[in-house]
Structure formats: structure tokens, C-alpha cells
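These notes concern the structure reproduced below.
All protein chains but one are shown in place.
By written order: A and B. Residues from 1 in each chain.
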Amino acid sequence: MNILLCDDDDVLASMIQFKLSREKFGDVTRASDGKMAIELLNQRKFDLVITDIHMPYHSGLELVTHIRQTLKQSVPIIVLSAEGLENTVLQAFEIGANDFITKPFSPAELAIRVKRLLQK
Amino acid sequence: MTAFFFVVNALITIYAIAIASAYLILAILSIIEMRGYLSKNFFIDYKLVLSSPLAPGISLVAPAYNEGLTIIDNVKSLLSIMYNNFEVIVINDGSKDDTLAKLIPAFDLVKVDFDLRYTIQTKNVRGVYKSRNQAFRKLVVVDKENGGKADALNVGLNISKKELVACIDVDCIIEPDALLKMVKPFLEERNVIASGGVVRIANSCVIEDGRLIEVKLPEKLLPRMQVLEYIRAFLLGRMAWSKLNGLLLISGAFGLFKRDIAVAAGGYNHNTVGEDMELVVRMRRYMHEHNLKYKVAYIPDPLCWTEAPSDARILSRQRNRWARGTFETLNIHRKLFLNPRYGLMGMLSYPFWFFFEYLSPFIEFFGFVYFTFLLVTAQVNWPFYLALTLAVYSFALFMSMFALYAEETSFFKYTQKRDVLKMIWVALLEPIWFHPRVVWWSLKGNIDLMKGKKSWGEMTRQGFVQYKKK
Partner (left out) sequence: MNPAMAPWNDPSRLETVLDLSIIALLGASLFIFFLFTSRLVKGGRVRRKTKLRERFQNSINVIVELDSSHDAKPAAYQFHYSDLQKDMGRSNLAKQVMVDQLVGLKRNLSGSSANTLIKVYLRLGLDQFSLRKLNSYRSKRKAQGITELSQMEVPSATKRIKSMLRSSNRTVREEALIGLVRLDRDMSLDFLDDYTSRLSSWVVMRIHRQLSFSDKRHLPDFSRWYRHVNADVVLFAIEMTRQFRQINNASKLAELFNDANQRIATLAIEVCGDLHSVEVADHLIQLVKRDWSNDIVSLSLVKSLGKIAQNDLHWQALTDYINHPNYAVKFEAVRALYFSEHESKYLQRWPVPSTPDLDAILRHVKDPLLQS
């Protein structure tokens, strides 16, 4: 399994990567900004994408739109963001995200949601 | 004759000492204010503003004239700015090219029944458009008869229903967190009426899809000179004025205003080419005349990147226009001069702008001609003439280095080691190769003004497209 993690917070990303690999979900590739994320998505297929919203160059919501509309992929997407405004959450689901987790979050909970989506 | 020499010498000496001291004081005040700003904002998580339902609404008004080449990228980049409660109002100011024709299909626009109130009188609006695509619901496009930048901005003021209005140049690259930073002064204090940001030079920077990817020092010398100029003006000048609450000028490229004050003050004046400065002065006057406490704030963070003229011809037109704009604004508001009713603005800011910003090209030019005349007629000897030239040069160099040091210890945008050397070289050259030409262009601007020249002149749009990363 290949998971793509898009977050510009190095420390947090490192922890998430650690957690996910301990759960033996597979390889976790990290993109530290929107540009890198889009490049990686254009290069290969992933089994799951976890993305923050506010990142340099392209936002997570743009990423979701890119995956669903441009690449036309149905890969499961979890949006993980500090922004919990109702409009944003709704928008994320409208454009095709499968799940939305607001920060602060529990890594254990994230792991369970990842597991659930990977199993589908 | 003796009296003439005596008086002129005395006046020039006084002026020189006054302007040098003024710039030094401003520089020191700026540094202090900068340190305060940086230390205060150490604790700020700007993203907090993003996710708060309490953040004030902002309308981003961007007039566009013949921007067909880059308009789609520019609008997309504006729509991706990090803020929640905002709308982007693009005003097509009667473009002769395909600006509107490109926008309509790209954003799936349709005409809507917007009830437009001409609260501020403007040229006719032909249509208001909104997108059928939910992804672009923050976009409003207005098509109107050509009326100039000020007129277009006024249409934006009329259309906006939000609390704050940001007026920007559509081809300016705005940093994603710019609005978050610009809105903060309004949140910290209740009586802020306007905030201005720093404009940085985008030449040679890597831009993709209307986004700034990498900051680089311009390759050509002329834009590099302007980088130095801008750093000096913004970091060593405007911060001090902001601290004193005497800031008269907010860059036309990026300013955030309280909408109702801007409208109450009458909106932008389309009879001047310096409409950005003029509006700020007028808003301040409005507050003074209504006995309302207020503040004009300034954000030193680089928030906006723009293309600087890289060609002397275009640069000369720009400086010509700035000179005319400064005069027009000072003239319209001459009532402020040393008028205690207008507080610091009348007693300090306005006189400063008049004597040290507006008059300085005249006095510099006159001073140069005068001393050369004295030299040629053997009224002064060579050593003195050279020493004087050296003194002027050294002071200019001192201020430039001060500015570069301020930049280094604050925003540190030019991170390549070689950049430091390049900028030092620019600072060494500037007083000889660049500044005299700027003085000349300012003078010419004033001459043109007296001849009655009114227009902006053609500013050829080169677009950012050439700077794609290989």
C-alpha cells in the first residue's frame, strides 16, 4: 500500500508517518507543500491520500479537486486540518473527500479511519 | 552678490542637515518599530484568523485593463488566497483586448441581476457576472466603460458589501497569507481605517500559475536598483511613519481599507494619477474633520510582489507619473500644511512630504548645478567640491547598507550568499548611476505637469509568463 501524506508541518508529519508505518499500512510518502503533492500524484498512484488544507503553493482542497476532476481517480482522501469551519468541511465533502478530521486530533483515531478506508 | 551666496549656502546647508537628520531619525524609529512588530508577531498563528467565524469580511478589488495575457492565472491566484470570508471583485475597465472574453468561459460566468448603487459616481457599468461553478463562488466580475484605475476601484467600493476592501493591482502576486496579516491591525485596534503592505520586486522570481515559488534577485541592474530603493523606503521609512501614525501613503499595489470610511470620504479621486496616496490623505482628513480617532497601520511583511520596469523608458514614465501624483495630492490637500487642526498629519507628515519628498529632486538638481558653477568660477576649490561629493555619496551608502542590514535581520528574502555581494555592489553604484536619473525623471514629471500632462502613459504589460522555472 502507498499512502501520500501532504502537510507542511515537519514535526507532525514525522509523527504521523511513524504511526502509520507502525500500524503496517505500507509506505508513507510525504509532500511538504501543494506543488510537491501534485507532482507526486501525477507521477504515481496512491492507495490513500491524507492532506492538510493550508499548505504552500496549492491548498489541500485544490488537491482534492485535482485528484477527482483532473486525474479522475477515486483514491480515498482524508482531509486533516485545523480549520473546522462548517463551510470548509462541507466544501471538502462536496468536492470528493471521504473523511474530514479536525486538528487537534488523536493519532489512534486517524489510524482507525485510515484502516477503514484502506479495507474498502 | 555676497548676500546671495551667503543666503543660498545657508539654505542648502540647512536643508542638507535637515533631510539627513530626518532620514536618520526615521530609520532608527523604523528599526525599533520593526523589532516590536517581529517580536509581537512571534506568537501569532495567523491561521487562527482563517478558521474563525469572527473574522471580518474582505472584498478584494482588482481593476484590470488589457490583462488578457495573464488574467486567468491572476484571478486563480487571487481566489486561492488564504481567507474565508472574502470575495474577489475583478473590474474589467473597458479593456480593448480579450480580458472579459477570456474570463467568461474560464470561470463559467453569467450575468446576474446585481442591484448596483452608484454611491460613488462612476462610469457606466455594463454588467455584473458571477460563476455557475461552486468552486468560483467567491468571484465577481464587473464589466464597465473605461474610466481609469480610480474609477474602477470606485466601482469595487460600490459593489462590495463587506466591512473591508482591499485594493490591489491584478498583476500583483499576493502572498497566500497576505490578507491574514493585513487584517490583523483592524482586529487589534478598533479605530484602524487602513493598512498598507510592502511591495516587493518580482523580476526574475520564479512564478508558476500565478504563485510565487522562489524569490530571486532580479538579473538586470535596473530592477535591482529598484529593489534597493524599495527596501530603503519600506523598511527605513514607512515603518517609522506608521509608528507615528503619520503614514500618508499606502502603496497602490496593495492596501486594505474600511469600506464605509473610504466611501464616506468620497472614494478614489480620478483626477490624479496618485490616487492611492490621495485617498489615504482624504480619509485621514475625513477623520480629523469629524473629530474621530483613527490609525493607519503598516505591515512590513512582504505581502505583494510586482513586476518592476526593467527598461529605462518605462521606468522614466513611472517616475514621471509618481512625481505628478505626489504634486497633485499635495496640491489638492494644501489646506493641511502646518494646520494644527490636522494633528501630526498637518504639522509633520505633510510638510515632510512637501519639503523632503516632493522638493528634494529640485533642490538636489539645483545644488548640483550651483556647486558645479561655484567650482567652475573658482568660488570653491577642488578639494572641497570633491569632499562634498564624497560626503553625499557616503551618506547614501550608509543608508543603503542600513537598509540591507534591516532586511537581513527581518525578512531575509534574498537568501543566496552571492545576493549579499550583488546588493552591496548595487548600493555602491546607485548614487552614481541610478539616483541622478531618478531625480531627472521626477523633474521632468513636474515640467510635464506644468505643461498639463494628465495621463498614465502606456505601461506595457510583459506578464510574468517569461519567468517559468526550467
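Here, a contact is a pair of C-beta atoms (placed from the backbone, for glycine too) under 8 Å apart; a residue touches a chain by one contact, two chains touch by 3 or more.
Please read these numbers as outputs of a predicted model, since none were measured by experiment.
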Displayed chains contacted by the hidden chain, counting the whole assembly: A, B
Candidate in contact with the missing chain, chosen from B:Arg132, B:Lys220, B:Lys293 or B:Arg334: B:Arg132
Sole residue of B:Ile28, B:Val110, B:Ile432 or B:Ile447 that reaches the chain not shown, by the stated touch rule: B:Val110
Residue of B:Phe362, B:Phe384 or B:Trp433 touching the missing chain in the full complex: B:Phe384
Hidden partner chain, residues of chain A it touches: 9-12, 14-15, 18-19, 22, 82, 84, 103-109
Absent chain, residues of chain B that touch it: 1-6, 9, 39-40, 42-43, 48-49, 51-55, 110, 112-115, 117, 130-132, 184, 186-190, 374, 378-381, 383-384, 387-388, 390-391, 393-395, 397-398, 400-402, 404-405, 408-409, 412, 417, 420, 424
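The rule we apply is simple: only the chains that are shown with their structure count from here on.
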Chain centre separation in whole Å, for chain B relative to chain A (CA means): 39
Touching residues on chain B, where the partner in the complex is chain A: 47, 50-51, 53, 80, 82, 84, 134-135, 176, 208, 211, 213
Chain B-touching residues of chain A, taken from the complex the two chains share: 35, 54, 56-59, 62, 65, 82-85, 87-88, 94-95
